[in-house]
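Okay, handing you the structure first.
Complex shown without one protein chain; remaining protein chains in place.
Residue numbering begins at 1 within each chain, and the chains themselves are lettered A and B in the order written.
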Amino acid sequence: MDEVLQDVLLNIDHGIIILNQNLHIIVWNKYMQRIMGISSENAVNCNVYQVLPNLNKNYFRAAIESAFTNGCKMFFSDAMHRDLISEKEHFNLKLSRIDIDKSKYILFEFISVTNEYMRVHLLRSNMNQLCLLNKGLKDKQKEIKKIAYYDELTGVANRTLFYELAEKLLFDAKRNHYLLGLMFIDVNQFKNINDTYGHEIGDILLTKVAEVLKNSTRNNDVVARYGGDEFLVLLPHMQNFENYKVIASKIANAPNRFIRFGGHEIEISLSIGFSFYPHNGKMIHQLIDAADKAMYTAKKAQKVCHCAFCESVDNKRIHQEQ
Amino acid sequence: MCVNDFKYDILNELFNVGVGKAASLLSEIISKTILLNIPQIKILNRKDHELNLEDYLPKVLDGTLMVSSISFKERLTGKANLIFPAKEMRTFINLCLNKTDDNISDDMNFTDIDFDVIKEIGNIILNCILGEIGNHLDMKLDYTLPEVQVFDRIDFDKDIKRDECKSIIILYITFVIDGTEIRGAVLVDLTLNSLNELMKNLNLIEDEFNG
Partner (left out) sequence: MKEKANNMIKILIVDDSLFSQKTTAGFLKKYLKDADISFANDGQAGFLKYQEMKPNYVFVDLLMPKINGKELILLIKEQDSNAKIFVVSADVQKNVKDEIESYHIMSFVNKPFSDEKAQSICQMIKDDQNVCK
């Protein structure tokens, strides 16, 4: 081989091995010496599989044979052949056939990709961190939403969320011509209970009321805490306003309406007022007003509930009769 | 060349054997069994009218495509392309490298390492196919290692049309690794002269059998 060529191969910054047809190493350059820790003297004239036993695999032997016979170039990526020559450093391997003086030889080029590997590793770990941060941010977002829209004590919607949802449901009801019901619920004797048994019991009572309301209504109904001891419930898509009696009955007979503690037992007692869109008002504050008044009527009459709509129907009849 | 031609059958068999060999080689490297479908090649001639690639590349080859290409000038002139949609390629790479990294396994950002893997897979599959054709048809093809590029489906079409190559052989391949299906295609585009050369050699074989 040309001296210049040989010099170049020996000093080039890639790992270079040249095999003859007997699979003996005839060139082993300085780079190979460095990465394998095997000197040229100990590598040259030896069988390649002796010096690099990790290469002794079926597919690799077949590849070398193919390269000799067909002259096709082979490529072995570090990622798919991790244990090819070094555990610490990363190399891609290229095989090609070279013809010198009518003899065939195989050229091995080991190209370092350790830097790429480290960069990718760094990028990956950065991405992982970003993903975690992102997840953390999303979780925080959820928390904030909860605080902004939900009542801390009972977990039901708060006023803010109630008004937002009410707007939507009213719009829907208007567009699709359906009945939208509103319940105004007041806890009877709340102040008394608070004063007699303490605020802790008062809190438990409110939480229980929210539970009862949730259990007695449908999935799409909106239960909200309006303030203090007042709750509102939106009832979209009501088939028939008469159904209000069913809901009221469910609430009145809820199995978990008792609170027992330290020898005492309190039964939840509620006053409920019903109003309906469109009959009792077209805007939310009108509906709330009507339901509030109906609730008060019920409270005074010591009844569980009263319906504002029925009132207007009754009033209509009275007017007609008159 | 129509499907009933014996020449078509020969070419089809050569592609099949090539893919089969490639699958065994790959299977040995990644230590996993690879199930193959039974592909049928399609041969398209552009002739005078414009080839509408959209008609021949199935829906599955949409969006971003990872393409490994090998160009050859001796004895045939043309290009062999291994095409996989980015998503399928990502799955392929993960299976080959046994990667189950949760966040990154769906990452469509291909790194240098990914490109190396694609290069190797491309080399294995295209090498086996071209090697089979070269050996049987006694046409030693001279080519280098593949170039890997990311194409948008539309740009890829333009790229093919820009070539002077008038004939395209398409082979749809499906690998099933660990129960996951990976679908792609091999596209070999040849100049008209090269296709004729190919036909001539196929004729020789046909004659051998009939003579």
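As a working rule, a residue touches a chain if its C-beta (ideal position, glycine included) is under 8 Å from a C-beta of that chain, and two chains touch if they have at least 3 such contacts.
Quantities reported herein were computed from a predicted structural model and do not represent experimental measurements.
Across the complete structure, the visible chains that the omitted chain touches are B. Which of B:Lys21, B:Lys119 or B:Lys166 touches the hidden chain is settled by the complete complex: it is B:Lys21. Considering the full assembly, B:His136 is the residue among B:His136, B:Arg153 or B:Arg183 that touches the omitted chain. Touching the omitted chain from chain B are residues 6, 9-10, 12-13, 16-21, 23-24, 27-28, 33-34, 36, 38, 132, 135-136, 205, 209.
Heads up, the rule we're going with is that only the chains that are shown with their structure count from here on.
A separation of 39 Å divides the Cα centre of chain A from that of chain B. Residues 25, 28-30, 96-97, 101, 103-104, 107, 111-113, 116-117, 119-120, 123, 127, 131, 134-135, 140, 142-145 of chain B are the ones touching chain A in the complex. Those residues of chain A lying in contact with chain B across their complex are 57-59, 62, 66, 70-81, 92, 94, 113, 116-117, 119-120, 123-124, 127-128, 131.
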